[in-house]
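Left out: one protein chain. Kept in place: all the others.
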Amino acid sequence: MQLLSQQITPEVFADHESEVRSYCRNWPTVFSRAKGAWLTDVDGKRYLDFFAGAGALNYGHNNTALKGPLMEYLAQDGITHSLDMYTEAKGEFLSAFNELILAPRGLDYKVQFPGPTGTNAVESALKLARKVTGRESIISFTNAFHGMTLGSLSVTGNSMKRAGAGIPLVHATPMPFDNYFDGVVEDFNWFERVLDDSGSGLNRPAAVIVETVQGEGGVNVARAEWLRALAELCRRRDILLIVDDVQMGCGRTGTFFSFEEAGIVPDIVTLSKSIGGYGMPLALTLIRPDLDVWGPGEHNGTFRGNNPAFITGAAALREYWADDALSRDVIAKGDRIATAFTALCEKHEGLSHRGRGMVRGLVFDDAPAAAKVCAIAFDSGLLVETSGPADEVVKLLPPLTINADDLEVGLAVLAQAVEEVLA
Amino acid sequence: MQLLSQQITPEVFADHESEVRSYCRNWPTVFSRAKGAWLTDVDGKRYLDFFAGAGALNYGHNNTALKGPLMEYLAQDGITHSLDMYTEAKGEFLSAFNELILAPRGLDYKVQFPGPTGTNAVESALKLARKVTGRESIISFTNAFHGMTLGSLSVTGNSMKRAGAGIPLVHATPMPFDNYFDGVVEDFNWFERVLDDSGSGLNRPAAVIVETVQGEGGVNVARAEWLRALAELCRRRDILLIVDDVQMGCGRTGTFFSFEEAGIVPDIVTLSKSIGGYGMPLALTLIRPDLDVWGPGEHNGTFRGNNPAFITGAAALREYWADDALSRDVIAKGDRIATAFTALCEKHEGLSHRGRGMVRGLVFDDAPAAAKVCAIAFDSGLLVETSGPADEVVKLLPPLTINADDLEVGLAVLAQAVEEVLA
Amino acid sequence: MQLLSQQITPEVFADHESEVRSYCRNWPTVFSRAKGAWLTDVDGKRYLDFFAGAGALNYGHNNTALKGPLMEYLAQDGITHSLDMYTEAKGEFLSAFNELILAPRGLDYKVQFPGPTGTNAVESALKLARKVTGRESIISFTNAFHGMTLGSLSVTGNSMKRAGAGIPLVHATPMPFDNYFDGVVEDFNWFERVLDDSGSGLNRPAAVIVETVQGEGGVNVARAEWLRALAELCRRRDILLIVDDVQMGCGRTGTFFSFEEAGIVPDIVTLSKSIGGYGMPLALTLIRPDLDVWGPGEHNGTFRGNNPAFITGAAALREYWADDALSRDVIAKGDRIATAFTALCEKHEGLSHRGRGMVRGLVFDDAPAAAKVCAIAFDSGLLVETSGPADEVVKLLPPLTINADDLEVGLAVLAQAVEEVLA
Partner (left out) sequence: MQLLSQQITPEVFADHESEVRSYCRNWPTVFSRAKGAWLTDVDGKRYLDFFAGAGALNYGHNNTALKGPLMEYLAQDGITHSLDMYTEAKGEFLSAFNELILAPRGLDYKVQFPGPTGTNAVESALKLARKVTGRESIISFTNAFHGMTLGSLSVTGNSMKRAGAGIPLVHATPMPFDNYFDGVVEDFNWFERVLDDSGSGLNRPAAVIVETVQGEGGVNVARAEWLRALAELCRRRDILLIVDDVQMGCGRTGTFFSFEEAGIVPDIVTLSKSIGGYGMPLALTLIRPDLDVWGPGEHNGTFRGNNPAFITGAAALREYWADDALSRDVIAKGDRIATAFTALCEKHEGLSHRGRGMVRGLVFDDAPAAAKVCAIAFDSGLLVETSGPADEVVKLLPPLTINADDLEVGLAVLAQAVEEVLA
């Protein structure tokens, strides 16, 4: 069944790879091939993927509509690596992004290629916000996740990951995300009060960075009205609003950008994960034109010109975003998941669910149950992971392109796993 | 001549891309295809590449020996994106890296995939060094370049890039790189003195991070004895030694690791750029086994499992590092460049050169002359860039695999450009 | 009328003193002598002092009971300056402090002399808390005031004073002081939630620093139950509790320590201002014995042995704290002020009051009115100042030893001034 001539076993990783490896510990098999929503391991066992590269595979594995242009481009020796030189592939991507995404939404962002990962995009966004405003402080939110490099880690909530920094993380202050107090406390009570109060001790912030739905944080969904109030608060206070759409962008919540539903226009947007379409590294920082005060080369990076990803990224835009079919489909499948989860929650005590579009979370009052459910699901051929500060949430991130039957298969496996754990 | 159906012109970039773009400003054409040491633009004009993706294309563009396995892997729907799951491609890469690189050199590093860019590797190295030692401070060197995210930027020298941070960069103290005082001052005079002196005010460092040859900093070459003295000083003081081999590793100086010549064994090594072989994003952090104290997932990243790069990376190792042919060839071609440069310097006043292996710098006493040489070279079909704090160095980073004739072509163009500028 | 032979006019200050001077701008006369609650200027005009050195003159100016021992000590050439050598005067102070203050209250603090000002005490408290816990972060409260040196300023709220630092102030996070939301939000809602939540992004704090009544912050009074809940929260979480009693200690609220009423025992207490009795610089840091992990000389300071202040400080303790007469008197006079303020508030719209013991605030809805009241009071021979983030509070800090008649005089002047401003 294996793809390569050499037999690869888990031992090679145990022997040579750092202890930092993590997903492989819960999914201890060697994967070989993948197509759409399915992976196959070296023993030929198939796994349905409800994790989708943590949101990097919105269009599924090795999507045929993207694979063709990619293979053709590589075959013809199109430029692979270009730093920030002009290339056809990059121009094609920029054109498609403008034509299919920005222009139809009335957006005129300048596009920065800050390096090919989400944390590169977040770092560049924070740097630019600080440069523009001349202020240092950033407001982040409880249970936010923005990345592992030092700037991004400073605005990330998870204490284990923060401890990895080895230095005190400063210049960021957490504020309560929407519904942090279960609806008891008015939304921006604390944040507005300390901004209003010149004696509050809060350093005046350069920017607020927010996810519309916190994926790593436990599928915490900000309401549209909360996002609008946040945007309005930032506008009134001359604080820049950065939406980190790395995980929730590219259609995960239905619309291309996750903030469209709220009708807000962030000052800076970060995109990565599925923007390259095929799971290859790519990231964008979108900048309100008047904020584009970068000097040439003031932020750079070796792999900011990853042309194969431009090709597949552009192909994905043309395939999926020329009309609203995918969007509608995401909403519909999201609703289907929600319906299934509602049924599960009605059947079992200590279970609730939340989500938007095709990011959905099953929340276990008994946190360890979530990991048990994932383990049983894995044994049954379903890849699904936990999130949340206590790993109490089973997070669903299926490919947006998953077909209805596969979705039902996965939901059934999940229901069975929940049954086993909670019964 | 163009590859894609759509006509791409520089305007699309001017209209939509951020002002941060830089290389394209000196090379204002749209590139289309590439092979080996040559790029072709949309108008069919060919350019000889003496920059090689800033060291990311040591094996040339779209190297045929790597392209085959890549195309085959993609064609068979091998896993593209895997986070840190076990995959065949990753196992194959780890095996090849251990078998061909680590084991023959008597090295037993644990391998971390910290995210696919050099700065991810540097950030993880700094985090780990701080975690291991419980200290915060890092020693960097004058004119160092380690990356653009906040941790890496703190140990980078360039003041323009540092200013982009928008916050004071702290926890790092620069020390003089080898020969910073033109040989007048003894090597570690200052560094050792402040370490010795409990009243010096220097925070005790967790680690020293060093490039053996500073590429961005102006092709500053540390002597083997200086590196040995540095390693010995770190060992005696219980300070970790991090060699950032992102640009100088993968054979650029002749040996696979640039520090081999000095006979030192760093505690942590960062690799990126050419480690993926084909110009696709990949980075490694190599860790002395007893320092591998990461908790699972304590550092992570979406694109740390970029499988196409594992395939081309492994193919490159098997193609070029099974014997010492490439190494010898690099030394020989490096010598050839040095000879040519010596001739140039003898001919022209105000010109000197330096370098190791196939990283070579022509240093102009009159700094602006360097950029003029590069501009003329571009017009003559040669891509070559400046480096150094005053952009006073024309830096040569040709593909290691360039053939002798092409090398001569490029050197001739360069000689002619120098002639035009300095005459 | 003047004391010295040389005629001093305000011009000498305008000519030679820095623009940083402030109180003198509102009180533009040259003061000469003082006794009890009264000051006399060079023209012989008398001023009743309702400010009392911002709480440094709880026993009034040049208190006769302290002046005798001071004059005698100086006359006999008792040691004036001693660093931290043993001296009779210091021993006498320590004995008196233990005998009259600590022992009767069942407290066994170790006493540090951290330098003679409140900010020295706060800095030493923060340093020790960080050393003991190995954590960096401190929780402070909105509108806190702890001092002007860098460590103390980091935990101070006032934005104008913070801006004076010239560097970003970090390692401190503000939390809402009692009643920050006018009773709408539950007390430790936010603070407990972010401590509980491992994903909140709050760095785990070494200590909480709190004033029981915020003097500079606008006479904000923490309720005893709030302080108890805070102490309990700190205890449960292994966070040190520092009470900054620099302004509210030494009987200002009635009891010697302002936290006695709440029945809590802080881990560290700072004292200064009136601890020297006679208005001479002295400060103490009181340390739970098991936390006294200082190395010899790890914190020092030239003026930590200000022996004249030991003499007057000890004399004040023996004069005023051998029984509870002063305490009862402070409560009674505080009640008298409250009664007068209640009457004022009933008479005028937009006026409220708050306070404890003999720190009392008249709060003006129309903030600028407060300064007008103080200006009129000054013209009428009463010294009283504003506080609060908008300077909206007229803050009363009369000497605790003021007699009933003088208190009435001052209250009448104040009532008249309010009348003029609000009528």
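The first chain written gets the first letter, and so on, giving A, B and C; residue counts start at 1 in each chain.
In this section, a residue touches a chain if its C-beta (ideal position, glycine included) is under 8 Å from a C-beta of that chain, and two chains touch if they have at least 3 such contacts.
Nothing here was measured: the structure is a model prediction, and the numbers come from that model.
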item	value
Contact partner of the left-out chain, one of C:Ala129, C:Ala229, C:Leu271 or C:Ala340	C:Ala129
Identified contact with the non-displayed chain, of C:Val208, C:Met280, C:Val330 or C:Ile376	C:Met280
Options B:Val111, B:Ala172 or B:Ala229, residue touching the unrepresented chain	B:Ala172
For subunit C, the residues touching the chain missing from this view	2-4, 6, 8-10, 12-13, 15-25, 27-35, 39, 42, 53-57, 61-62, 67, 70-71, 73-92, 94-95, 97-98, 110-120, 123-124, 126-131, 134, 136, 147-152, 154, 160-161, 163-168, 171, 206, 246, 272-273, 278-281, 285, 287, 292-303, 306, 308
Subunit B residues touching the omitted chain (full complex)	136-137, 140-144, 155-160, 162, 168-174, 176, 180-181, 184-186, 189-190, 193-194, 197-204, 217-218, 388-390
Residues of subunit A (touch criterion as defined above) contacting the omitted chain	167-168
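In this text, only the chains that are shown with their structure count from here on.
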item	value
Label of the chain whose CA centroid is most distant from the centroid of subunit C	B
Whole-Å separation of chain centres (CA-atom averages), subunit B against subunit C	58
Subunit A-subunit B separation of Cα centroids, rounded to whole Å	30
Contacts with 2+ other chains: residues of subunit B	167-168
